[in-house]
Every structure is written in structure tokens, then in C-alpha cells.
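Only one protein chain is missing; all other protein chains are in place.
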Amino acid sequence: MTLTGWTLPQSPTGRAATVPPPPWHYSGDIIAVDFSADPARVAELAPEGFTPRGDGSCTFFFCDWCSAAERDPRVKDDPGKGQYKEAYVTVNGTFDGRPFGRVPYIWVDSELSLLRGQIQGFPKKLGEIYMTRAIEIGKGGARKTAGGRFAAHVSSLGRRLATAAVTLREAVTGAMPAGALPQIHTRLWPSLEHDQPAVHELSLVKVADVEIGTVWRGDAALELGASEFEEVDLLAPRSVGPGWVYTMAFSVVGGTTMPLRGAR
Amino acid sequence: MTLTGWTLPQSPTGRAATVPPPPWHYSGDIIAVDFSADPARVAELAPEGFTPRGDGSCTFFFCDWCSAAERDPRVKDDPGKGQYKEAYVTVNGTFDGRPFGRVPYIWVDSELSLLRGQIQGFPKKLGEIYMTRAIEIGKGGARKTAGGRFAAHVSSLGRRLATAAVTLREAVTGAMPAGALPQIHTRLWPSLEHDQPAVHELSLVKVADVEIGTVWRGDAALELGASEFEEVDLLAPRSVGPGWVYTMAFSVVGGTTMPLRGAR
Amino acid sequence: MTLTGWTLPQSPTGRAATVPPPPWHYSGDIIAVDFSADPARVAELAPEGFTPRGDGSCTFFFCDWCSAAERDPRVKDDPGKGQYKEAYVTVNGTFDGRPFGRVPYIWVDSELSLLRGQIQGFPKKLGEIYMTRAIEIGKGGARKTAGGRFAAHVSSLGRRLATAAVTLREAVTGAMPAGALPQIHTRLWPSLEHDQPAVHELSLVKVADVEIGTVWRGDAALELGASEFEEVDLLAPRSVGPGWVYTMAFSVVGGTTMPLRGAR
Partner (left out) sequence: MTLTGWTLPQSPTGRAATVPPPPWHYSGDIIAVDFSADPARVAELAPEGFTPRGDGSCTFFFCDWCSAAERDPRVKDDPGKGQYKEAYVTVNGTFDGRPFGRVPYIWVDSELSLLRGQIQGFPKKLGEIYMTRAIEIGKGGARKTAGGRFAAHVSSLGRRLATAAVTLREAVTGAMPAGALPQIHTRLWPSLEHDQPAVHELSLVKVADVEIGTVWRGDAALELGASEFEEVDLLAPRSVGPGWVYTMAFSVVGGTTMPLRGAR
């Protein structure tokens, strides 16, 4: 009669739980597009303590992840469990004076990622995501060479939320998207009884073992679209580029939380 | 810079949040099958304070819901948002001496339902669910008349978890599935920093305005299947029936919580 | 070594074939919206022999079908096989002087329907379709009463192709959507060797046992959207309404074909 599991559903063995505890490991392919939005719209999305850069700096990321869990080999062993795609936007600025990104909106195509992300404070919703993946032989797709075109899009409930493309120009060293920053999240879990949430706090994820593969930079296009259930289109790009295509790996080994700031 | 929304993602208007607050309204079609499992397996799924009936009594439910949110007309207005299917099993018993059901495992095919359910304490995961819906004219499907056959199944990651069928025998009054009971749930939200969860408590949902349409009873079949990520097959049926097909409506108007019991 | 089956894949028993032969039976729920498009755009979609009405008359249909196959009980018995949704537009006119509809574009969410339809000459593609289904008790959805609002939408690759809503005004007798007509289709199956298709002919489906349930008429809204892979938006509505909500059943018992007309 001892039910166990890091998340629901708990069971006698814990094997049915949706999310195993960290450490979690990630290896993925990234398509990213820097853009600038209306600074007033960006400012509206900043929690107390986070200061946007002021120039409307944002980055839209598409990621195709392979993920693993240190304590649950099933996540890595079953591609239907550990592999998923995600699409998100960052607004870029500072938190307590240091460069930070904030993710106001993010979509994933996996139950594991949805809940694992919300636990960290990512405001994940489900979406349908497609990304060009690089080929190495033949003519069926795009290659990671100058002129290679990498496209991506995300939709939800049949509404196209973002459509991006990056045409590679050159491999670069020491350069990354503007939004390649640590992130400040908000964890939020409602109460069933009270108006005040049961959990409402800022969170920082502890990341380790970051590796970056070859980074390609290029010309980019980005369109954001409207939905009855989304507000990402308020960040409509005023200028777009550059775009980025690269691989990345890291581990999440835990996190820290702190109270929300201001009179919330 | 005030971010609002009952759940993530919070935004200036709150329009992007996945789940609006209760009251929530539900109207749905139900296919249910009573069965008995190994009482020892049932007992393992009981939280402290919940006493299974002792005879292995369980019920498997498939539900095709239309849902609405009192404070967000978009849920009712867009069938892609408010309508969804779910499949769950109850183990049937008592809590503090009164008849109660416990839902150890449940799958839904909607993001809204997944999170709205977890907030209440339903251990929802995503699944692919199909259910026979009743027809009234023609020969394309099954009718709610004696002999009508209603089938349902649920799967996850390509593993069939439950396959059920009910062949209608008669409309009945005053009879319902064994698992048509109030339910005692566990709310669980992990901490990002500590071994102890941020939220871990028992919960009771406040239900109002229950309506039951015509209830059909009949002969039933039920098979439970195995998956690397599930344990529902441990409740393999020892005997099956009767089965039930009916419509139901109710509202969730809030909930109450209480501490977990025992040395957890 | 005798392989059998009405379609691929053929096997020793024929059990693996995707589509069993007719007769096929259908029972469904319909949401339809009459509208008028640019008559020049409508005329472009007419095959030789089909004369559009001239006023741009079109109808957009959303259907939630239960289907069965006379010679294969599995279609009716498994809701995952026989049940599906479809969305299509008709342009309304005459063929050889008699009232006929033509379906230039149609989307379905089922493999069975995709192929079964193409065999008849429906130009079916896959799409994601949502439709309000009527409730009879409670407050979770819309009822078939004056004021009940029935919405529907279809999308493909994350592009919203059509969004419709009908607000019921009254039950009517003897009235139906403008596009409730027999249909003239084109069957087309490419050759693997030659420029000329292996099959290219006009087709008429033999329909029997048509039943129409209560027909509700009401006010309607309809928007058509663009996609890189679709042209339905060229039929952008110039005027919209009325809308219709009703149930319908029929059987397909075969078909006849005739040569394409004109210098094709």
C-alpha cells in the first residue's frame, strides 16, 4: 500500500509514472531565428525582476530532441518515449543584472516533455511540429552546407503559429543565437480550493555538460500566426535574422526556486 | 508586467493559459464494464485510508466528453478544445467508511483534459481512444437497442491497453456500474529542489448538477494489455460484466484537499 | 499462392486489405454551410460536361460518419476502423441537364475513407477535423435547439483550411443544403510508365436507402484559409448562409463510370 513515482500515476513499483526524476540528458538538432518584436509587447511578457533588452530582441527555436533519464533507461530505449520536438520563443534580457532569456510560449509534441517541462516552469502546451532534418547523402533533403535550406513550423488546433526557414551561409565559431541564454521560469500549479496557487515561484534549472556542435549561421525568414488560444502573434517580427542551425547537448541535474517578486 | 492565467502559460491577458478555472461542465457518452481483478493487485493500488471492497471489484470506463468552462466560452465554442475522449479504470471500495472509487490509471486524448485532470488529482496520461458512438438512422453503426454492440479501446505508444465491448440487453432504472462512485484522488506536483514533492495531498472534487440519461445494461467483454510504461494489465479480469452504455452530465465546481495519510 | 483482397495489401485470406468491396453503409452527423464564391473560380473547377449554376453556389460540408461494410463486419465492429470525419466543398450545378454537385476538394481523417473515397473518385486528402457534436443533457456542449451553436474546422499540415459555425434557428421540412445533390466524380490512377493515366474517367456512385433525420437550419459563418498545398481558398465566400445541421444515412451499392469528355 505504498504508492510510489515521481509524478502521477503512482503505483506499487513506480513504473507507470509519466516522468522520472532528474538527471535528464538531451541531445538535439536546433533551428533558431533571431528577430525583434515590438518592445512594448516584449515588456508585457516579463515577470518582475526580468528586464528585456529594450530592443525587442527575441529568438524563435525549433528543437528535435533525443532525451534520456539517468534513473529510467526506458526513456532512452524507446524512441516513442524519449524523442520529441519542441518550438519556443525567448524574449532576451537580464535577470538580476545577468543575461537571461524568458520563454513565454512553448509547444511540444510529447506527453513526457509537456509534464517534465511544466515541472521546470516551461509553459508547455501541445503542438504539431515539423523540422527539416539534415541529410548526408542523396537528394531527398537539405544538407549542412552553404545554401542548405532548413524549414520548420509549429501549429496547434490547426492554426499555424510559426513558420521559419534558415538558408545556411557559413559555419561560425563563438557565435550563437541571441536567445542562447540561461532561462528564468515560473512554476505554477493551481490549488483546488483556494484562489492562490498551490505552487507559484520563479525557477532556475541547473544545467550541466553543455556541448555545442558545429554552428551554421544564415539568412532567415519567420512568420508568426494567430490562434484563438494563443498570443504569440503579438510578437510579430519587425526585423528577422540571422538564423542558426546547430546541434546541442546538455543535462538537467536539478533546479532552484525563489519567490515571485512584486505584488502578485 | 502583471502576468495572469490560472495555469501556464501566463500572459498579460490570460488568454494563452491552457486551463481556465472551474466551474467546468461535462456532457458525455459512457461505455463501462464492471470486472473483478486479483484482490491482492487491487489492494496494492489503494492509498492509505481507502479500503477496496475485497472482491477485486473494478470498473473500466470509456467516456466521450463535451466540456465547457464557465469563465471561458472558447472551451465550448471550439470542438477541438472542449471535446475529448478518456479511458480509465476504477478500483471500488470505501474511504472513511463511505463508498468511493479510486482511479489508479487514466488516459485522455486532449491537452486540456490532461492538465485539468492532473490538477484535480486524476493521474492522466495521453492515449489514443476509440469508442462506438450510437447512430439513430441507417446501418453505418450501432443503435441503442437490444443487441446493439458498443466497442471501445485505448492504446499508448502503440500498445493496446484495454479493449472492451458491451452488447446491450435492456434499459434499466436505478442501476449503474459498480464504479459509479465519488472518487478520492491524489494531487502530486514535484519539487524542483527537494525530494519531497511541492504538492502531495488527497483531493475530493466537488461535483454538482449530475444528470444521468437512459442507462443500458448488457453483456460485456474486456481485455487488458501490457506496455513497457503501464501497469494496468496487473488488473487482468478474472470475471467480466455486466457492461453499461449511458449518457451523463455534471459540473465540477471546485474541490477540497486533505493530507495524505500514513507514513508517506 | 493465390493472393486476394479488393485492394492492397493482398494476402492469402484477404484480411489485410485496406478496403473491403461495397456495399458500404453510412450514418452520420452533418454540419453544412451554403455560400457563394466567385463564379469564375467555380467555373475553373468544373470538368467538361458539368455546368455550374452561374451564381457561384457552393456548400461546405463537415460530416462525422459511422460506416460499415456489408462483407466485412470488422469495419462496423471497430470504431477505430469505421468511424471518421470528413470535410468537403461542393460546387453546385448540372450534369447533362440534371442537378449535380461536384466535389473539388475533400479531407478525411481515416485511411479507410481516404482510399475508399479515391476509388469512387472523391479527391480525398488527409486532414484534421473537429466538429461540435450535439449533447442531450447537461451544459458541456451544444444542443439541437434554437440557439444551439455548432462549429467545425479542418486543417492540414497546420494550415486551417475552413472554419465554420451554424447557429440553429428552426427545424425545417423539405429543405436541405444547396449542395445536397448527386455528385459527378473523376476517378484517376496514374500509370507508372506512361504520361496518360491508367484510369481516368467520370464516375457516378450508386446510392441507396437514403434517410434524412431532422434538419435544422440557421445562421452561418464560414472562412476559408490558404495553404501551400491547397487551393480551396480561391473559393473565398462572397456571401454565406444559411447553415444546416442534420443526420443522414445511406448506402453505396456500386457505381458506374463513363469516359471523360472534351479534349483531355
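By letter and in written order, the chains are A, B and C; residue numbering begins at 1 in each of them.
By our rule, contacts are C-beta pairs under 8 Å (C-beta built on N, C-alpha and C of every residue); 3 or more make two chains touch, one makes a residue touch a chain.
No experiment lies behind these values; they were computed from the predicted model shown.
*Asks:* Going by the contact rule already stated, which one of C:Thr145, C:Thr214 or C:Thr256 would touch the omitted chain in the full complex?
*Replies:* Only one of C:Thr145, C:Thr214 or C:Thr256 touches the chain omitted from view, namely C:Thr256.
*Asks:* Have a look at A:Leu8, A:Val33, A:Ala46 or A:Ala142 and name the one touching the chain we're not showing.
*Replies:* Looking across A:Leu8, A:Val33, A:Ala46 or A:Ala142, the contact with the absent chain belongs to A:Ala142.
*Asks:* For chain C, which residues touch the unseen chain?
*Replies:* 1-3, 5-13, 15-16, 18-19, 21, 43-48, 74, 78, 80-81, 104-106, 111, 114-115, 118-126, 157-158, 186-193, 198-199, 203, 205, 228-232, 254-257, 262, 264
*Asks:* Taking the full complex into account, what residues of chain A touch the chain not shown?
*Replies:* Touch with the absent chain occurs at residues 25-28, 65-68, 76-80, 82-83, 130-133, 135-142, 149, 151-153, 209, 211-213, 247-251.
*Asks:* Name, in rising order, the residues on chain B that touch the hidden chain in the full complex.
*Replies:* 128, 130, 153-155, 157-160
In this text, only the chains that are shown with their structure count from here on.
*Asks:* If more than half of the interface residue numbers appear on both sides, call it same; otherwise different. Which is it for chain A and chain C?
*Replies:* same
*Asks:* Taking all protein C-alpha atoms shown, work out their mean, then name the chain whose own C-alpha mean is nearest to it.
*Replies:* B
*Asks:* Can you work out the whole-Å distance between the CA centroids of chain A and chain C?
*Replies:* It comes to 39 Å between the two C-alpha centres.
*Asks:* Scan chain C for residues touching two or more other chains and write them down.
*Replies:* 130, 153
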